[in-house]
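All protein chains but one are shown at their positions in the complex.
Order of writing sets the chain letters: A and B. Residues in each chain are counted from 1.
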Amino acid sequence: MEDLDIKQLEFDFQNVQATIVAESRDELRLQLGEFAGPLDLLLYLIRREQANIFDIPIARITDKYLEYVRLMEKLDISVAGDFLVMAATLIEIKSRMLLPQEPSVDGEEDSDDPRKELVDQLLEHQKFKMAAESLWSRATVEQAVFTRGAIETDDNNPEISATVFDLFESFQKIMDRHRDEIEMEIKRDEMSLADMLRTMRLRLKTEKELNLSAVFAEMHSKRELILAFIAILEIVRTESVKLFQSQIFGEIILRLADTEAAS
Amino acid sequence: MAAIEALIFVSDEPLPVRVLVRILNEDKDSIETALEQLSVDYEERESGLQIRQIGGGWQMSTKTEFHEEVREFLKTKPSAKLSLASLETLAVIAYKQPVTVPEILEIRGVQSASSIKTLLDKRLIISRGRKDTVGKPMQYGTSRDFLIQFGLKDLSELPSIEDFEDLVQ
Partner (left out) sequence: MAAIEALIFVSDEPLPVRVLVRILNEDKDSIETALEQLSVDYEERESGLQIRQIGGGWQMSTKTEFHEEVREFLKTKPSAKLSLASLETLAVIAYKQPVTVPEILEIRGVQSASSIKTLLDKRLIISRGRKDTVGKPMQYGTSRDFLIQFGLKDLSELPSIEDFEDLVQ
């Protein structure tokens, strides 16, 4: 089993599309990931061992099952908790089977069988697997049926029908949005007017001129925007710069005065 | 009957009988008779369409035999099917509803959280209130969309779970 092509077995173990097949040993390796859960694996093993589901050879099946769980671990597939729970159940049943049978009361023999609960679960599970299959074939038929194209009146109803979960998700989204804003608030509190003034002076020095609407657009919050505005006013007041606008409602440019003279 | 046909056509969802009763101001029985007749008419004349009962209402749709032409025209592919895990979870919910997450776990033997999320996203299941036990877990049931997508008139059309018992070895 060591020479397995590990790549083929890298899959999302919980979400695999699955049919349980494969009788040959080679094929089995490829199908390993297709067990949707521990009950599927167990059913597979029972079938492969040609055992009777009503009389499961628990020791043999437990050994095989553990072998698979170990294999999964070896292949670095994170073994889901459900598989481990089942392993524990199997081991427990196995140990109880080893205990001497208590003398059974007439007509109640079955209920003493430590395997009974598991067998019931397996049978129940199998029923639902079949139900799932029948749903699947129904859905396939339905996919061949089409409803009419949109007609004019449909455009008047661009609404969605909502469930409580939609309601909840809407609320979650709003809260997430809110949380982002709060985080930004904290960040922006760290910026002082002095910081902003320093940043602006530096930018003006290196870029020679600043397009004010572009500068304001870069601000992440109202507070930063106000700081930027005050900083610009301060620069205009204290340094030799020129503010000009080439046309009414046009962009306002802040330019270092000596650069303008030079150009 | 012609008015019924017009209304079924206009409705973008399966049209419940009670809506027809209200709009046309006729009694339930005669509307139901007319609906049955309409459905038979479509079946009998060699139409490309059918009128049938689905998801608690009546709907007009194409017949399955033209799916190739329609698909060619709409350039659609059969949409992504549900994973086996989701399908199994859906089966458990369909037959055991209303059912809680722990109850689903017990039957499937696997945590089904991601499947339930998928089914909720696809609107195939809906919440059905809380169960009055420890922890008040949320209960789930199938939606009307489930009936429509699986071509069911109502839940009673699901084959009974006992029918599958015979098939189990």
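One rule holds in what follows: a residue touches a chain if its C-beta (ideal position, glycine included) is under 8 Å from a C-beta of that chain, and two chains touch if they have at least 3 such contacts.
If you're wondering where the values come from, they're calculated on a predicted model, not measured in any experiment.
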Inset, instruction - Quick one: say which of A:Ser95, A:Gln172 or A:Asn211 touches the chain that got left out. - result: A:Gln172
Legend entry - Sites on subunit B contacted by the missing partner chain, in the whole complex: 1-7, 9-11, 19, 22-24, 41, 45-49, 60, 62-63, 66, 69-70, 72-74, 101, 113-114, 116-117, 120, 126-130, 136, 138
Inset, instruction - For the chain that got dropped from the picture, name the residues of subunit A it touches. - result: 146-151, 153, 156-168, 170-174, 177-178, 181
